[in-house]
Structures are given as C-alpha cells and as structure tokens.
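Apart from one protein chain that is not included, each protein chain of the complex appears where it belongs.
Per-chain residue numbering starts at 1, and chain names A, B and C are given in the order in which the chains are listed.
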C-alpha cells in the first residue's frame, strides 16, 4: 500500500536534470525511480549489501542478483528545476522470483490535490549470480515486498 | 526500413555505463537510444537547430517542440564494457503530429547472425513551443520520417 | 563556516553511481557537489528561480547567470554502494562577481572521527545573461555567500 512510509520518497528536480528545452530530460526519471526504490529498501531497514553487489571493500556479492528486465515511463507534464516531487511506489509480485514497482510522480500543486506529472514501471527478476538462472527472490526483498503489498 | 544507412548507428559500451554488477546500468540504454536518434537526424542531413532548442548562442528555438511522451525498454542479455553494438532504428508515424522509434540493439556475435541484446521504444509528440498544444511535426522531421519508412 | 546547517548535506551512494570496478564512478562526484550546492541554497531559503533558468513554465530566466568556469576533484578512498556521506561545503568569494565552493566528502567511520574520502572544488562567475559579460553576483547568492563565510 502506498500508505507505508517507506513507499513515499521525496525528490527535488535539480539543474543538471534539465535540458535546453528548460525541462527535466526524460531518462533522468528512470534514474530517480531506481534510486527511490533503493531508498525505499533502506528506509524499510534492508542493508544495500543484501541486494546490491559492490557494497564495501571486502563484501561478498549477494548470491542472488535482481537485474532489471523491463522499464517504461509516461510523461504527462513538464518538470522544472526546483520542482518538489513525491515519488509513490507500488510494488507487486510478478510470480515466483520476480516483482515490479509502479511509480507515480506527484508535484505539490496546493490543495485540494497533488498533480501526477509522470508514471513509470521497473520490473526485476531474480537470478542466481553464478549461473544467471531464475531463482526465488532474496529473503530481504521478499520481506519488503510482502510488507509493501499488505 | 532499417536498411537505410541513417538508421544503423554503432555504439560501444563504455566503463562509466556499467555498474557494480559488472554490466551496463539500465537507464544508460535510454540515453543511447535518444542519442542514436539525434545521430540519425544528423546523418540524414537535418541540422540540430531545426529540432532542438539551445543550438547556438543566438539561435531562435524551433517553433515546434517534440517532447518525449513515452519510453520503454526490454533487457535480454547483459552488456559488458567494450561490447560493440549496432543500434537499429525503426521509426513510424503515430498519427498527425506524432511518431515513435523502435530500437533494436544487436551485439556482434560472429556469423551467421547478430544477437539482439535489448529493445526500446521512444515516442514523441509535436507541440507548439509557445502554447504547448498539439501541432503537426516540423517539416524536417516529417521528411526524415517519410524517407525512413519507405 | 562549515558549522552552518545549510552547509552540511547528506548523500547516500546509489547503485547507478558505481561502475564495474565496484566503486563510485568518478564524475558522479561532480554531479553530487553541484546538487549539494543547489540543496544548500534551498535550505538557506533561496528559490531555485532566483539562480537557475528553466524554473517554471512562465518564469523569466534570471538576468544574471552563474556558469561554472572551473572544477576539480581528488579521490582518496573508494566509495561503495550504500555508503552514507556528509558533504561539507565551504564557500568563499573570488572577488567581485565570483565565488567558489570547496567540498569535503566524509564517510561515517564511527567515533572518534569521520573519514575524508574525496574533496572537490566548483568555481562560478556571474555574467549578464543577455551579454555574457562579467557582472556582480545576484543579491540572493551574495546573501548566501556572506552568511556562509561568517
């Protein structure tokens, strides 16, 4: 449910996110969404090292990787430098060993309502890091997913 | 048709395109596709200033903007630093004032065939730069589109 | 003085900031520093529209631009995905119409002390947006600068 505090991530549009049309350059949105997912895991209490390789000098990489297999985004309103956004995450399972997160980007438009300026979707699938064959989600991600949908 | 020379753009995966999983980080693909589209226009003979704002100190911005309204990508195989790719563009009209480009990323896999490692789609819609209302495509883009589909 | 709350900006290394060597890819640091400067202005109370062009659909661009004319960075320790950092900003004037910000990136290393993992410098010069000739800093930036060095 989007009501969970770890599924609502604030973000401000920065100058380097824009292009010469004066608005956010499209692919920055995909970067924001992935970073919002990482922050969601962090707020839920999952150390980055349980999900991502490269976390610490001597750290063993996780046995299970969760590569991104699909992404999409729809752009409804131009976003400007300095705009304050709320990124609302809605995760769901896509079967054993997979999940996707729908993202809704809302700009503070004053009462009564926020304005949805863009939406996006990131889909991941778990694979064994050594063989790259499909496998179940790592337990930490499964916990985050279960808690997020209830 | 993908056989046109301006619809086949080479690209090499660079070190900064990768992440700590050792492979291309997903959102770089969307950047590559947009840049491949820009290079396609350039090879076809369209000056950047006819399509993009910000081209030159005193240049008037084009009267028509073509913001990206939708994008998607599917990732089939991991891409590594140094991999040589061919990006194949397949543009098509989406009605008056709109077009989309399908991208197929092929890695040289030796004969007999290249390997499709990822696909993507970028969809644009023409709007008047001043009013942001839908309008026909700029003539230069219309020429590129007609030549590309025939 | 670094003791001011608007000169201490937290940042977490994200997965997309890393490369296949497993550590932060160098040029992300420059991006972080510019974004930390933008956040410093925001925390101090300066609306983005007073400094940056492109802030809002109908917004007039500021009459004075402050392009970056020089940057440098030194990398002392590798940074890993998930690392929590404090970015300490030390602004100073470089004469009429110019300023620079020294950045020190500290990783939480437990008591008794934080570890400096990288330093950077961004130098800006004010120019009239229309003529691109040197001019005094915009009043809002001058206020931030004076308050930051005292």
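A few comments on the model shown:
The rule we apply is simple: contacts are C-beta pairs under 8 Å (C-beta built on N, C-alpha and C of every residue); 3 or more make two chains touch, one makes a residue touch a chain.
Given the structure is predicted, the values throughout are model-derived calculations rather than measurements.
When the full complex is examined, the chain removed from view is found to touch A, B, C. Interface note for the absent chain: among C:13, C:41 or C:65, the touching residue is C:65. The hidden chain makes contact, of the residues A:81, A:105, A:122 or A:137, with A:81.
Residue C:53 is the one among C:16, C:53 or C:138 that touches the chain not shown.
What chain C contributes to its contact with the hidden chain is residues 19-23, 26-27, 30-31, 34, 52-55, 65, 67-75, 78, 132. Listed by residue number, the positions of chain A touching the unshown chain are 15-16, 18-23, 25, 27, 80-81. Although one chain is not displayed, chain B still touches it through residues 12, 14-16, 18, 22-23, 31, 34-35, 38-39, 42, 47-49, 52-57, 59, 78, 80-82.
One rule holds in what follows: only the chains that are shown with their structure count from here on.
Per-chain Cα centroids separate chain B from chain C by 32 Å.
Multi-chain contact residues, meaning those touching two or more other chains, occur in chain B at positions 19-23, 27.
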